[in-house]
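Yeah, one chain of the complex is gone here, protein chain that is, but the others are all in their spots.
Chain lettering (A and B) follows the sequence in which the chains are written, and residue indices restart at 1 in each chain.
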Amino acid sequence: MSQVVLEKIVKRYAEVDVVHGIDLTVDSKEFVVLVGPSGCGKSTTLRMIAGLEEISDGTLSIGDRVVNDVAPKDRDVAMVFQNYALYPHLNVAENIAFGLRIRKVDKAEITRSVNEVAEILGLTNYLERKPADLSGGQRQRVAMGRAIVRHPEVFLFDEPLSNLDAQLRTQMRAEIKRLHSRLGVTSIYVTHDQVEAMTLADRIVVMSAGRIEQIGTPMELFMNPVNRFVAGFIGSPPMNQVKATIADGADGSVARISDTVSIPLSRAEGLAAANGQSVIVGIRPEDVLLEASGGEPSVPLDVNLIEPLGSEALIHASVGGEPFVIKTPTHGDISHLNDIKQFHVDVSRVKIFDEKSGSALYQADKAVG
Amino acid sequence: MKNSSRTSSLIQHFKREWQIYLLLAPLVIWFLLFLYKPMYGLQIAFKDFSLFKGVDASPWVGLEHFRTLFDSDMFIRAIKNTFIISFLNLLIGFPTPIILALMFNEIAQGKFRKSLQTIVYLPHFISLVIIAGIVINIFSPSTGVVNLLLQKLGFEPIYFLTQPEWFRPIFIGSGIWQEAGFQSIVYLAAIAGVSPSLYESAVVDGASRWQMMWKITLPCILPTIIIMLIIRIGNLLEVGFELIILLYQPSTFQTADVINTFIYRQGLVGNQYDVAAAAGLFNAVVAFVLVMAANTISRRLTRTSLW
Partner (left out) sequence: MQNMNLYSRGDKLFVRINIFLLTLFALSTLYPFIYIAAVSFSSGSAVTAGDVIYRPIDLTLAAYKYVWNESQFWVSYMNTFIYTVFGTIVSLLIIIPGAYALSRPQLIGRRFFNLFVAFTLWFNAGLIPFFLNMRDLGLLDSYFGIIIGFACNAFNVILLRNFFEGIPQSFEEAARMDGANDFQVLWKVYIPLSKPAIATVALFCIVSRWNGFFWAMILLRDEGKIPLQVFLRQTIVSLTSDEEFGSTLLEAAYSYETVTAAIIVASIIPVLFIYPFLQKYFNKGILLGGVKE
């Protein structure tokens, strides 16, 4: 299987750059997810890899070959489209066979390949059906079958699950992952859904406004976001981000949110910040303890609203006048949550970001993830 | 440097995409040969054209043909008739399909409505020769059913198709008979696009069907009505001259002869090609101005242009 290497890839429409020089190496057999809000350039990047968009600048190699000027059909890549692009006038078998027929593959060979792929995807009983008679999940599988059947070097996925309902999406997510581990084909997957990115990826590439914000394993991104954007994008509900000023406290540095409310910082984070610096304090909703387990500092809060989710509940509150969300286990009872007057912080989990640049002030060793 | 790379990328492009140019070629050639080449031939409007010399070799005569035309009472009459017939057609023919659509909308979807629609769409697909044949048959003074009716009511039979004052009503009426039903499709589609919740909330508010038609349906399809009206005005000069040729006769020329029938008689029957081409050019230019004006108005008014 092949490596895909993007070097300083640029996409320009009428003199305006929409992708600004992307560098990315996708290793052989790796599953990389490009994630970001709509318009961040992730789909454009994928389409450049596919050969559906011209590359304005930079070099793209698949395997050992520079493919900038190679036609899509000769790049040995296959793509699963958001709307599946299943031909409504062909049945499942014909849809899967379409690419092989165009390539004039031998008839018996086509039948064999189609049957094999149908077997892998559990479509054997549906080969005669037209796409209109399939469920969403089955269509999704046919779309994947069309990609698999050609044994390409690289799979490209363009938001393939976004047309499915939530339950099916979870199921298909697992199926894609299983398929990848079975076939071991280098895969590049575009989505705007961070949960999909987290669950599928070997590595995630977070993009925004045509640039890469951060590349890393899901846990790296979760634990050590390099900036406020990544911190806000990965994790649900998003990390609380509260304005504060660094000051000296009793046990080292604290981030002062208001005259009465301060959040203590870990030693490492504290050392990275200068006294008096304006910062953003980042605390994940689930990194908050309602009952102190031993010596954690406490922060006062005002509860505004409780949203029970079942096993967990979201507490919408304000801390020092700023909105703040807490996610806490309910253990079957939420009656007490309204009375909460303070919470405790796991100091080791608090992140601080520079207010101006938005960058994380302290980067933990990458090995942490 | 930049130029040469552009040239080479152009060569690359044609190497990769030559097929679409090949697919386009027959269409372009057809348009050049059958629609653009005649535009070149329009110059005979300014020439003393002779079939033997051909378009290029015939001598120029400037605006002489236009002078001839505008000195001719027949041409002035044709212009007048064109506008009068178009205007009457607009006045009566334009609202009819809207009213029909509104009425159809008041009937529940089902077999009955479907068969009514099937009937009223039908004449659209019938050839003008047949329409003319039917009109002639029905208005025939001796055997036509209209005159039979008049006679039964005690009137004298009327020679409808030889009387100038009857030509326009018959022509416009048969146009409506042929097209009104079919034209209502556009409005029915627009009505189908109106959100049902508007009607539901009106029902809850106690509105009558009559009120809903006026207060909901009509305002909701107003944009479509405006666009159709603009298209109509843009095509104002396109009176259905083929049907006129089939229905008129010398005794009704004074009310029936329009620019295109004038051109037909001058050019194709009388072989006065250059004068007829001049009349055609006049017609085409006025039509072009009307279409452009209509499109501009539409863009201003509805923010969508028609093409």
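One rule holds for everything that comes next: a contact is a pair of C-beta atoms (placed from the backbone, for glycine too) under 8 Å apart; a residue touches a chain by one contact, two chains touch by 3 or more.
What you are looking at is a predicted structure, and each value in this text was computed from that prediction instead of being measured.
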| item | value |
| --- | --- |
| Of B:11, B:222 or B:292, the one touching the omitted chain in the full complex | B:292 |
| Hidden partner chain, touching residue among A:88, A:310 or A:332 | A:88 |
| Contacting the left-out chain in the complete assembly, out of B:11, B:39 or B:74 | B:39 |
| Options A:11, A:146 or A:256, residue touching the unrepresented chain | A:146 |
| Touch criterion as defined above, residue of B:11, B:24 or B:74 at the omitted chain | B:24 |
| Where the unshown chain meets subunit B, residue by residue | 10, 13, 17, 19-21, 23-24, 26-28, 30-31, 33-39, 41-42, 44, 54-55, 100, 103-104, 106-109, 116, 118-123, 125-130, 132-134, 136-138, 140-143, 145, 148, 151, 161, 177, 181-182, 185-186, 189, 203, 208-210, 227, 242, 245-246, 249, 260, 263-264, 267-268, 273, 276-277, 280-281, 283-284, 287-288, 291-292, 304-307 |
| Residues belonging to subunit A that touch the chain removed from view | 50-52, 71-73, 77-79, 81-83, 85, 87-90, 98-99, 102-103, 146, 150 |
